[in-house]
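Just dropping this structure here.
Only one protein chain is missing; all other protein chains are in place.
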Amino acid sequence: MRISVQEAPFDLGQESAAFAAGHRDMGAVVTFTGIVRDLPEDPMEAMEIEHYPGMTQKAISQIAEEALARFSLGDVLVIHRYGRLVPGEMIMMVATAARHRSHAFEAASFLMDYLKSRAPFWKREISRSGVEWVAATDADEDALARWTPRAP
Amino acid sequence: MRISVQEAPFDLGQESAAFAAGHRDMGAVVTFTGIVRDLPEDPMEAMEIEHYPGMTQKAISQIAEEALARFSLGDVLVIHRYGRLVPGEMIMMVATAARHRSHAFEAASFLMDYLKSRAPFWKREISRSGVEWVAATDADEDALARWTPRAP
Amino acid sequence: MDVLYFAWVRERIGLPREKVETEAVTVRDLVTELRAREERYAAAFEDISALRVALDQELAEFDAPLAGVREVAFFPPMTGG
Partner (left out) sequence: MDVLYFAWVRERIGLPREKVETEAVTVRDLVTELRAREERYAAAFEDISALRVALDQELAEFDAPLAGVREVAFFPPMTGG
């Protein structure tokens, strides 16, 4: 399990290849990458991501541990950036390795749902007309409802 | 949409990075990679993948077109190898780009379920004790049942 | 018409493809003809529920008509991905 909270960009290609190569005993590797959308009509000039330094690493580790406990996984990788990002830049990635594809898919989806609403990051969009905090959506909160509590 | 049926290895890192970089207008990129498991206790020496050359490209294209029609996707990539592979080698990958993560995840999962049971590939495992065709499982067939027909 | 065999169907029959002259109306009729040929065909087509068929490179049912079809392929359930 590797968790990295960092300001610097990461190399998706290198990270994906290294993660998969490190898990030759697993048949399935899933990655998710979140990107600052670069839309021609979009007035957004940059995205700024604030986080809670003392809590971020710990919160993500808890989410990753929960994924390892829920699914049959070989490993988990989470990289999440903070600071100023321009459109087209990668915000974050997760990778999961499992013997069976359904576990790798579900675990990656689980990680994303929890990172979205339970990891202490806050995004704001900077455009010529001003600065606006990205609002959490009901859909993001609802996504967590899929993951019913595990049986004890 | 790019479909490649090839004997040569592919570079997961390069393919993932190029695919994501080519879709800066999409917020979410999911990849799945299938790997020949490399287990110390496994007597398998190699996996041989046979396919139906005249049909393979066409069948995968139809599956990819169906994914594009069902989900809100920016793009789809499928690479699938055939021939002789040794443990640890990558068999295939898919990548999906979408504005919303749920579409990218679902489309990648859909592609995998259909590639598994509807693309004309047949795997056999070669070990010291002999050669055995990999059997399709009920679970693979059942996985297709999740994808109910689209409303007309 | 061209008849193609893949995976263990190919192995049991002992060849990857052959030309077949037939008046069979459906795939099922063709299977009945082939099965009657020789033991190796009977072995390959023993359990039709374990087989899949493609007509001109599209998956089809065993009840599908053969009229106009140029290429028939028989194989076990696919194991891609």
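Read from first to last, the chains carry the letters A, B and C; within each, the first residue is number 1.
Keep in mind that, in the parts below, a residue touches a chain if its C-beta (ideal position, glycine included) is under 8 Å from a C-beta of that chain, and two chains touch if they have at least 3 such contacts.
The model shown is predicted, which means the values in this text are computed figures rather than measured ones.
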Left-out chain, listing which of the shown chains it touches: A
Residue of A:L12, A:V76, A:M92 or A:A107 in touch with the missing chain, whole complex considered: A:M92
Could you list which residues of subunit A touch the chain missing from the display? 34, 50, 52, 54-55, 58-59, 80, 91-92, 112, 115-124, 133-136, 140-141
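The rule is simple: only the chains that are shown with their structure count from here on.
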With centres defined by CA atoms only, which chain is the most remote from subunit B? C
With centres defined as the mean C-alpha position, give me the subunit A-subunit B separation in Å. 23
Distance from the CA centroid of subunit A to that of subunit C, rounded to the nearest Å? 48
Sequence positions of subunit B contacting 2 or more other chains: 34, 112
By the touch definition above, subunit C meets two or more other chains at residues 81
